[in-house]
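The block underneath contains the structure these notes are about, expressed in structure tokens.
Note that this complex is displayed minus one protein chain, with the remaining chains in position.
Letters are used for the chains, namely A and B, taken in the order the chains are written, and counting of residues starts over at 1 for each.
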Amino acid sequence: MTLDSMAWLMLLPPVLAFWLIVLFFNRWKRLSHWTAIGAAFISFVLAQGIVIAGLRMGAEALAERPIHSLLPWLPTGATVLSLGVWIDPLTVALLFFVSITVLAIFVYSVGYMHGDPKYSRFFAFISLFAFGMFGLVVADDLLMLFIFWEIMGLCSYLLIGFWYHKPSAYRAAVKAFLTTRIGDVFMLLGIAYLYSQTGTLSYDVLFRNHEVLHRLATTPSVIGGLSVAALAGLLLFAGTVGKSAQFPLHVWLPDAMEGPTPVSAMIHAATMVSAGVYLVIRAFPLLSAGLGGAAGTPPKVAMGVIGAFTAFFAATIAVAQRDIKRVLAYSTISQLGYMIAALGVGAYVAAAFHLVAHAFFKALLFLGSGSVIVGMHHHQDMMEMGGLRKKMPITFWTFVAGGFALSGFPIITAGFWSKDEILAEAFHAAMGGSWLGWFVYTLLALGALLTAFYTMRQISLTFLGEPRSEHAEHAHETPWTMTAPLVVLAFFALTFGFVGVPEDFPVLGPLFGGNFFHHFVGATLMEEMETTPLNWVPLTISIVFALGGLYFGWWVYGRRPLEAGAPDPLERALGKLYTVLENKYYVDEFYDRLFIQPTIRLGAWVYKWIDRGVIDGILHTVAKAAVVSGQLFGWVDRVVINGGVDSAARGVGRMGEEGRRGLQTGLVQDYIFILAVFVILFVLVYFVRGAGL
Amino acid sequence: MITVQQVVFALFAVLTLGGAIGVVAARKLFHAALWMVLAFFGVAGLYLLLEAPFFAALQLFIYIGGIAVLTVMAIMVTRGIMKPKEPVFTYAIGAAGTALAFLVMLGLFIFKTPVWDVAAPTGEVDPNGLRALGQALVSPSAYLLPFEVASVLLLAVLVGALFIAREKE
Partner (left out) sequence: MEQEIFQLSYLQAIVPELLLLVVGLLLLGVDLVLPEARKRELSVWAAAGFAIVALASPLAYLGEPQFVFGGMIGSEPLNAIFAFIFAMAAFLVALLSRDDERLEPSGVYYALIAFAVIGMDLMVAATDFIMLYLALELTGLSLYLLSAYDRRSRFSVEAGMKYFFYGSVASAVMLYGITFIAGLTGQTLYLGVRYLFASAVMPAWFGMGVLVLILAGVGFKVAMVPLHTWAPDVYEGAPTPVTAFLSVTSKAAGVMALMRLLVWIWGSLPSHAEMTSLIAALAIVTITLGNLFALRQKSFKRLLAYSSITQAGYVLVGVTALSPMGLTAVGFYLAIYAVTNIAAFTVLVLVSNRSGSDWLRDFVGLQQRSPALALALLVALLSLGGVPPFAGFVGKILLFAAALKSGFVWLVGAALANVLISLYYYLNAVRMAYTRAEEPVEPLSIPVASRWVLVIATAGIILGTILAYPLYHLLERAAMVWF
């Protein structure tokens, strides 16, 4: 079997499973989940097959000649927008973690969704989701990427609102859908713009053809000062801001936690959101094409600023959350910010590395929190937990593994290596004299400290100390279908980092094959990426911050466990600031005031205006025109004004009192009147312009 | 110098326009129908002036003999709409203004268009004109299809109108 046919085949099982379950199997729960898991397993095997084959081929060969196969689908004139698969080293890296996490979610769902009335439907949705994710990863052009992007958006909408009878879930679903759509519209504009400029959307041309890149980077765009590449890049990045929940479009993700399950939460928090980061990694050659200011091209500056700010901003919010899932949600936003910021300072490989590592440990944490929630009989407030360490040992230890990876615990966690690479690159950029480098480094380093702190806070509040409520008292370990995925993911969360140990790191560097990941993924760009030399300054700072944050978290929450009903110690220490953080800086309220309320009011006003204003205006104008022309001719004045116009004006006034007004008066006379006005007006306009009356 | 023809034209024109104004100005529907007959008559006269006696005859037979009489009868057998109602005139001035503007617009077309493809009047009636017309209407390479479509149209209207107007049993 050739690699490209494997890639095509890999897409089929999930979508088949979706239709089978929706159309035929939805009455049989076991059949449904076996269908879904079977499909996911087949895709998993095929994906890993591609990964192995890709590794065998070697990075250079694969980057030089990516596996590319086309299926004609939408021919538009001269250029064919065709369906195609594209496998290069970056795709391989993505396939590796996507297939593992997807399979883990599927197995885990069997336990988590047990007994849900809409069990089968859930499996149908996540199958469709898997289809979207796989398709996105192997897509060979931006249109196909966008289609799968939207399929995932649809799934996320369906899954967040899965328990639609809960109003909060439904509202969250709509919010997520609309918020991400804002980004998508910009992104689609970007895609359209690229298409109109180049006549193609294929990666091969847009991101690999130096001539095209050069042309795009040097052609000025419709907006002054920006090249076509920069403008298109910014528009594409807007899609990422929506999908990956970056400031200011981050508001949907925490609400998405209203969604019923940590499973769905993890789908769109740990897996789907990485699609946004994947987009900017994929489009990196375009985003960095051309020259910008000292800090880099405009898209890179935007990524650096927004990413770093989001990373820090979300981390501060995470510190003051009480809901176990919300902490993880803000943590996700923050970590995605790291990746975006990394791209902003040009750390292409580091971003991809952190993307993969983060997917493992964040999936682990979400599934772990789900396990806790099941154990706690669906209570999510961390203040009511505590002491779960003994009741749920597997969950505890795996959660600790994930938490330490998230904090960047030195050497033995994947998060350490990946986050450190980002920080090292940012520091390197700062040393190079870039203000963006300084900005990114400072915020990310502070963010790392906060990350370690809130992670330890979460672990302490949840697992350490004594039970603080009835439910925590009676918590129990979850079934193997839930714990087995945890163990598998914990393994990767701890060890995955070793594929990317810097070459010049003492002992470990040579031991683990000299930063294999960097060379493999870095080859995608087809130019030698020099590895940043090991610098002990940022490394030391990272280690100190990670350990310091963890220790500080333990010092506040773990050393003297919280009593039941006691307030958060931080609340006393931070005072008003704590309230601000707890309320997420009031961004939602701000948006409500600034956008949503005015939009509703504007909508009402526009309707009123069109409805009442325009037609009245036209009718009055006609009446007035009659008056004016009447005054011109005296005899008309006597005959018409006294008799007709007054009554017409009265008639108009009378009509004004009759309830239904405006364009849609229900009176066919008005409709015909509008037709006549249109015809007369336009004919006269053309006449005046053409013949100069 | 005013020719006889011009005088006759003016007469028929006044008849047509006067009739038309009467139709829209009449307060009673019945009166409006009668004004309409007058306008039709004026149009028939204009056809005569244009040396198209066949059309003049058609106008008399179909419009005055058929449509107008049918309209009058329809009004007479329908109760309740004989009386004028006030809201009918709500739009009088608006409608008049709109119609006037429309007229101006049409005038622009007629007077500002440079070339009209109108053959100079020969002063004689083409003896074959009617025959040619008849042949064109049934010739497959001329107007056969539109002619047949028109008959389908009439069929549709006939059937549909009968159905709509029929008393529910």
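As a working rule, a contact is a pair of C-beta atoms (placed from the backbone, for glycine too) under 8 Å apart; a residue touches a chain by one contact, two chains touch by 3 or more.
If you're wondering where the values come from, they're calculated on a predicted model, not measured in any experiment.
Asks: Among the chains in view, which touch the chain not shown?
Replies: A, B
Asks: For the chain left out of this view, which of A:His114, A:Arg181 or A:His471 touches it?
Replies: A:Arg181
Asks: Touch as defined at the start, partner being the missing chain; which of B:Val7, B:Ala57, B:Met73 or B:Ala161 qualifies?
Replies: In the full complex, the listed residue that touches the missing chain is B:Ala161.
Asks: Name, in rising order, the residues on chain B that touch the hidden chain in the full complex.
Replies: Contacting residues on chain B, toward the hidden partner: 105-106, 108-109, 112-118, 132, 135-136, 139-146, 149-150, 152-153, 155-157, 159-161, 163-164, 168.
Asks: List the chain A residues touching the unshown chain?
Replies: Within chain A, the residues that touch the unshown chain are 22, 72-77, 81, 143, 146-147, 150-151, 154, 164-165, 170, 174, 177-178, 181-182, 185, 188-189, 192-193, 195-196, 222, 603, 606-607, 610, 663-664, 666, 668, 670-672, 674-679, 682-683, 686-687, 689-691.
Everything below uses one rule, namely that only the chains that are shown with their structure count from here on.
Asks: Take the average of all CA coordinates in chain A, do the same for chain B, and state the distance between these two points in whole angstrom.
Replies: Inter-chain centre distance comes to 67 Å.
Asks: Hey, which residues of chain B end up touching chain A in the complex?
Replies: Counting only chain B, the residues touching chain A are 89-98, 101-102, 105, 108, 112.
Asks: State the interface residues of chain A toward chain B in the complex, per the touch definition above.
Replies: 619, 622-623, 625-626, 640, 644-645, 647-648, 651, 654-655, 669, 673, 676-677, 679-680, 683-684, 687, 691
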